[in-house]
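One chain of protein is taken out of this complex; the other chains stay put.
Showing subunit A:
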């Protein structure tokens, strides 16, 4: 098994009879390994993922897997058999146990041989550490356990392309770290597209990142290049606690004895006493979202090429 060659060309998705353009002419090629998908709420990340999984049809443009465009229903079904999907809003049948739910999903994914299916279900349950509670009804599970059932069903069919939408929302920090490392280990020779609001999750796991903003690709490239965009534009500014905050995009605020220190993004020093700081991915993302980067052009990184 090798990772699929997924090429998206001029992809446009509209809602409300064309009034809303959720995705507007997106073109990119997904590389092997983990790819982070960043963007503000409503940017089009979930829509993009739903198109890739065949849940939603685009208004125009194409998605091609291994050179074949997903135009026909039969072709989409063939490709779906090689995709795993963990949606943002994960629903489960509350009255089924995890083992029953996974057995059902395995059948829907085409694993019709009973012995192979049972072995596979057992395997993924062990992988997500749910073997001990596999026969308990899902409605008694915690949020983290439900998410683990979600990832288990996504990998049942040994997908070449794994698409996970906000998988760590609502998880406690330890559970989040476990989930993150699981995804990183699964990446291997497949492509994992990880959408999240948590920049640190992407920094820790994804060599490549795509940023979507208002239906457009705002950035695609190596994760380090996103941080580089803010280099020389990150400042620490300390103000008395009662003074107003600087009118600049603020990455974080740290109250201290001498005043409040703001980490801000600006193309020039915001104050004479401002101290320059080295840029992080989060700084690069904020700079990008506020259009502060000197040039707003796509910067393809190694292994992630613009089409």
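One rule holds for everything that comes next: a residue touches a chain if its C-beta (ideal position, glycine included) is under 8 Å from a C-beta of that chain, and two chains touch if they have at least 3 such contacts; residues count from 1.
Following the convention adopted for this analysis, contacts and distances are computed from a predicted model.
Asks: Pick, from "Cytochrome C oxidase subunit III", "Aspartate carbamoyltransferase", "LLM class flavin-dependent oxidoreductase" or "ABC-2 type transport system permease protein", the protein name that UniProt gives for the chain of this complex that is not shown.
Replies: Spelling it out: the chain absent from the display is recorded in UniProt as "ABC-2 type transport system permease protein".
Asks: Would you mind spotting which of A:109, A:176 or A:263 touches the chain that isn't drawn?
Replies: Checking the options A:109, A:176 or A:263, the one contacting the hidden chain is A:109.
Asks: So one chain is hidden, and I want to know which residue out of A:45, A:117 or A:229 touches that hidden chain in the complete assembly.
Replies: Considering all chains, including the one not shown, the answer is A:117.
Asks: Which listed residue, A:59, A:96 or A:133, touches the chain dropped from view?
Replies: Result: among the candidates, A:96 touches the missing chain.
Asks: Of the residues A:126, A:172 or A:291, I need the one that contacts the missing chain.
Replies: A:126
Asks: What subunit A residues would touch the chain not displayed?
Replies: So the residues of subunit A touching the missing chain come out as 1, 50, 53-57, 73-74, 76-78, 80-81, 83, 85, 87, 89-96, 100, 103-105, 107-113, 116-117, 119-120, 123-124, 126-129, 153, 155, 157-158, 178, 181-182, 185-186.
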